[in-house]
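Every protein chain of the complex appears in place save one, which is left out.
Let's look at chain A:
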Amino acid sequence: MSKISISDLELHYSNFNALKNVNLEIPEKEITAYIGPSGCGKSTLLKSLNRMNDLIEGCKITGTVLLDGEDIYRGMDINLLRKRVGMVFQKPNPFPMTIYDNVAFGPRTHGVRSKVKLDEMVEKALRDAAIWDEVKDRLKKNALGMSGGQQQRLCIARALAVQPEVLLMDEPTSALDPISTSRIEDLALELKKEYTIVMVTHNMQQAARISDNTAFFLLGEVVEFDKTEELFSMPKDKRTEDYITGRFG
């Protein structure tokens, strides 16, 4: 059962054709990884799943992206879409406020007023993001005082607090040390029980370790998309093989 299905997606930045005829199915409650060299369009595709590309001037998109069968570019409220499809950025970007307020920010803005309910949601989100034990005694401290890895997990908690269905992760560990990275990877494996995860990564081992499906991108095209085991053990395309064996990229 696919959660998101992308068909005939073309994306242009002014004169640059960043995505060419992309067709992908993203299965529900699994981790789908996008790999490929820099500038291959994997982040661009990720951002078109919650329409963050709309912010970029001169960005034109054709084709369809269906979320549970609904076209996200036609007739769906953009804020509702982003509420359903959460995002974690490459660089941890907690707001300059307390840890509690960071997580409560989403629910509050979406209309949750009750203190009890908010406390509950904040705790659940922080627990789900595997950071509750580290921060429960300093919820009122500024989030910017945390380490990079903690900040990233806080950002995941913040995204979880609005109860999304899909979680997009744009190279979530590229700014982190190995220990923080492995914690985020464990967390992703835990989260896929409840959420559909799409992850862009530069790190092929990471994709091999945690993802269920992998798509290999090159110059704006999907070269190969398959079960992760298949793609890494017997790639069908020569270019995929060259990339995963480290011959380029």
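Definition applied: contacts are C-beta pairs under 8 Å (C-beta built on N, C-alpha and C of every residue); 3 or more make two chains touch, one makes a residue touch a chain; residues count from 1.
Going forward, contacts and distances are computed from a predicted model.
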| item | value |
| --- | --- |
| Per UniProt, the name of the complex member that is left out, chosen from "Acyl-CoA/acyl-ACP dehydrogenase", "Rhodanese domain-containing protein", "3-isopropylmalate dehydratase large subunit" or "Phosphate transport system permease protein" | "Phosphate transport system permease protein" |
| Contact residue for the chain not shown (choose from A:155, A:176, A:210 or A:244) | A:155 |
| Hidden-chain contact residue, picked from the options A:31, A:87 or A:244 | A:87 |
| Omitted-chain contact residue, chosen from A:13, A:73, A:105 or A:132 | A:105 |
| Interface with the undisplayed chain - residues on chain A | 50, 52, 55, 79-84, 86-87, 89, 91, 93-97, 105-106, 109-110, 155, 158-159, 162 |
